[in-house]
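Moving on, here comes subunit A:
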Amino acid sequence: MPILTLIVFLPLVGSIVVLFNRERMWVQTVSLVTALLSFITTLIPFWVFKSDVSSFQMQELIPWITSLGISYHLGIDGLSLFLLPLTSFLTVACILISWNHIKIKEQLYFVMFLWLEVGVLGVFVALDVFLFYIFWEVMLIPMFLIILIWGSDNRRYAAVKFLIYTMAGSVFMLIAIIVMAFLNQNMGSGFGFDLVDWIKLDIPFNLQAWLFVAFFVAFAIKVPLFPFHTWLPDAHVQAPTAGSAILAGILLKMGIYGMLRFCYPLFPEAVVYFTPTIIVLGLVGVIYGAFLAFAQTDLKKLVAYSSISHMGLIVVGIFALNATGIKGGIIQMVNHGLSTGALFILVGALYERTHTRDMDKLGGLATRVPVLATFFMIIVLSSIGLPGMNGFVGEVLLLLGAFKYKWWVGGLGATTLILGAVYMLWMYQRVMFEKERSCGDLIIHDFCLREKIVMVPIVLLIFFIGLFPSFFLDKMDTSANKLLSYINNSPAVVAMVDNDKVIK
Partner candidate 1 sequence: MLFKAIYLLPLLPAIGVLINGLLGKRFGEKTVAFVACTSVGLSLILAIGILHQMLIASPAERVITSSLYRWISDGSLQINVGFLIDPLAIAMIMVILFVGFIIHFYSIGYMEGEPGYRRFFVHLNLFIFFMLILVMGDNLILTFVGWEGVGLCSYLLIGHWYEKKSASDAGRKAFVVNRVGDFGFMLGIFLVIVTFNTVNFVELKTILAGNHGIPTVTLAIISLLLFTGAVGKSAQFPLHVWLPDAMEGPTPVSALIHAATMVNAGVYFMCRIFPFLQQSQFVLPIIALVGMITAVYAACCAVGQKDIKKVLAYSTISQIGYMFMAVGCGIYVAGMFHLVAHGIFKGLLFLGSGAVIHAVKGEQDIVNMGGLIKTIPVTAITFLIGLLALAGIFPMVGFFSKDAIIMGGYETYGIVYWLFGFGGAILTALYCGKLFGMAFLGESNFTGHVHKPNFFFKAPLVILAVCAVFLGILGIPMFTKNTYFAQFMGSSFNLGAGGHAAAGHGIPLSLEIAFTLILSVFAIAAIVLALFMYSKHRKTMVDFESRHKGLMMFLLKGFWIDKLYDTIWVRPLKWISFYSDSVCDHRIVDGAVNGTGKIAMEVGKTLSRMQTGYVRYYAVSIVFGVFVLVGITMMFLF
Partner candidate 2 sequence: MGFYHFLSLGIILFAIGVVGFVIRNNTIVLLLSVELMLNSVNLIFVAFSRYLYGTEGQIYVFIIMTIAAAEVAVGLAIVVSIYRLFGTLDISKIKLLKG
Partner candidate 3 sequence: MIEQAVFWMLGAVMIVGALGVILLPNTINSVMLLLLSMLALAGIYVLMGAHVVALFQIIIYIGAVLVLFIYVIMLLNLKEQGLKLPMQTFTYIISGFSLGLLVVVVWLFWQSLWGTTFTGGAGNLKASATVHQLAVDLFSQHILIFELTSVLLLVAAIGAIIISKK
């Protein structure tokens, strides 16, 4: 049974059913049911997945455009295994928080969310690079529209910036993909786009470097890595709550996913060659993002910049070239998706109640909305990596990986411990503590049942990952080692390392 196909296209089917009726209830209920079903299907791989197999699993291979060597090739490994349920889970959450809150074109809105889910799920399971590219671009359109139609005041600027930025990166990747297809032909396997074939290619270093940069820029923009990050705050601030949540929760992960999925196996020598540069960029992102977050007064912007900081750390971890960092990166992707997604949901909930995101105007809300404040606290703590919660596990592994790479990389990365606490707690204080500043006369309701239903599973997951990370780590172990082996087994890399030793 083609489970992966089912996973990817179930939301599409649901979105078609949504179109049958314009009634608000129909639209919302069908979307929710679809998202829930989709969530259940994304859990299936957990049962089928064998954690000791290093190749791709649950593969589906159907020739598609044979004349161009394009096939419909899906498959998962320990890297994508967790991103699937994360995606569908956050989609459910986003549909729930948008419940009755979308005032215009709600049918289109929910359809867009389901399409977005299709695109993202497709990105995570596609093994044919052409197919991957299609999903990669497909997912842009719904996100663009979500920002453009349902965003706040300056949405056009943000949406266009988001689109152009991402497109600019994708173009480089497209060129590199085509070059790779020709390379595949030149090296005797025929013109084709199958990743599994590409991995076997032995590309000369000069070419690798160029291709790597082309791929990497596309992914780095998505992450976003330090100099490419400026679209993110704008997009986040302007997007509707659910849009921000899904943007931060899932879309950013696609960049990291791409780096691990493509850059690692295809261009191992280039990865080793560029590692120092990338690590420095990542570290700059960590520290710079934290400083910027500290300077913000807009809640959403603060969370957006904190995302930049956290994602920078993930990049540092996965380019530390050891299994610890890679595993930390994978699990931190899930963690960051949960906690930052939840942060955006909470900020959105606050905005709904107080009609402002300006921290100088908020304050003293802990007394008014104790339940919201408690959830907020838990999420903030998870975000700054308090032990016992998910963020800690990821941070420890990432930093340990970085530390194993070079001690000072770990050291600089670990400043996130301090800086994260500084801006997050200051934010919390300004929003929740102290005296009320300007919302004193507003009627502010605490969390309603629907919002609790959204947050409770997130919080449970946060603790589950924090307390029993082995459940996840064991499943990704083999895949992480496999990814690493591409680097370590590459003959040229071995030669480089040997040279190093000789010099020493």
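Quick notes on this one:
As a convention for this text, contacts are C-beta pairs under 8 Å (C-beta built on N, C-alpha and C of every residue); 3 or more make two chains touch, one makes a residue touch a chain; residues count from 1.
How were these picked? Simply put, all candidates are chains of the complex that A comes from, given by their letters.
What you see is a predicted model, and the numbers here were worked out from it, not measured in a lab.
This complex pairs subunit A in touch with one listed candidate out of 1, 2 or 3: 1.
Within the complex formed with candidate 1, the residues of subunit A that make contact are 161, 164-165, 227, 229-231, 288, 291-292, 294-296, 323-324, 327, 364, 366-367, 381, 386-388, 392-393, 396-397, 399-400, 403-404, 407, 410-411, 414-415, 417-418, 421-422, 425-426, 429, 432-435, 467-470, 473-474.
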